[in-house]
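One protein chain is absent from this view; the other protein chains keep their places.
Let's look at chain A:
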């Protein structure tokens, strides 16, 4: 197994850091899957065996890396799966992506030192003509091939309502306020572009309506979506996890799709030019 990648553009390095940071906020451990064309950051739902991934970030290798070189276990399985703590990687990345010390280049290598490591080699500007080389070794754990199946791309759910979300910043404010009141939030959407965020306690019920949102068109067969287009389909989820997801806005997604599977799931789909991030929020049962 070998992997070497070089990023020369500070904007790319920063974007990469912010994605890792977003993943770190949502999950304690994640798997970095490296293929010849893409990098994936995958996290499974904690505490559930044989679940499909709850977080799936897909990065286009060509956009980020100027030099990209990898070799998997074998010709037919030309992939690498590395388990790591995104928080460790994120904190390391943030040390050289601040505005003061902008890295000139970042080289990511898979190395075996005291243990398997993702070695980050950074060249930082200095006061003199000399370059300052900083090397960070982030420990990783290569996954054996029999565990690869746990980290396959999740299937797109048959959704009952699918909408483009309004700007995440607005939503965050709404959800943050609701978070102080209740532990769960209900998202309801219909096929006329209405999305309702609501929470209720014994004393108060708060609902925020977003109308005339545009809707993505799925080229799949819409067999599952019958009934009145006005009818609201809803799912109730943990408000803390939704809030965590919404603070991940610094990726700067161009579009965010919210898919609701009634009573079962909310599927968030962040779309960016070269990055996509999917996040699955399972519906809470017996809330009331």
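In this text, a residue touches a chain if its C-beta (ideal position, glycine included) is under 8 Å from a C-beta of that chain, and two chains touch if they have at least 3 such contacts; residues count from 1.
Convention: contacts and distances are computed from a predicted model.
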item: Name under which UniProt lists the unshown chain, selected from "RING-type E3 ubiquitin transferase", "Cell cycle checkpoint control protein", "Protein MAEA-like protein" or "Anaphase-promoting complex subunit 2"; value: "Cell cycle checkpoint control protein"
item: Of A:29, A:61 or A:88, the one touching the omitted chain in the full complex; value: A:88
item: Candidate in contact with the missing chain, chosen from A:139, A:157, A:193 or A:282; value: A:139
item: Touching the absent chain when the full complex is considered, from A:128, A:149, A:217 or A:285; value: A:128
item: Where the unshown chain meets chain A, residue by residue; value: 88, 91-92, 95-96, 101, 113-115, 117, 124, 126-139
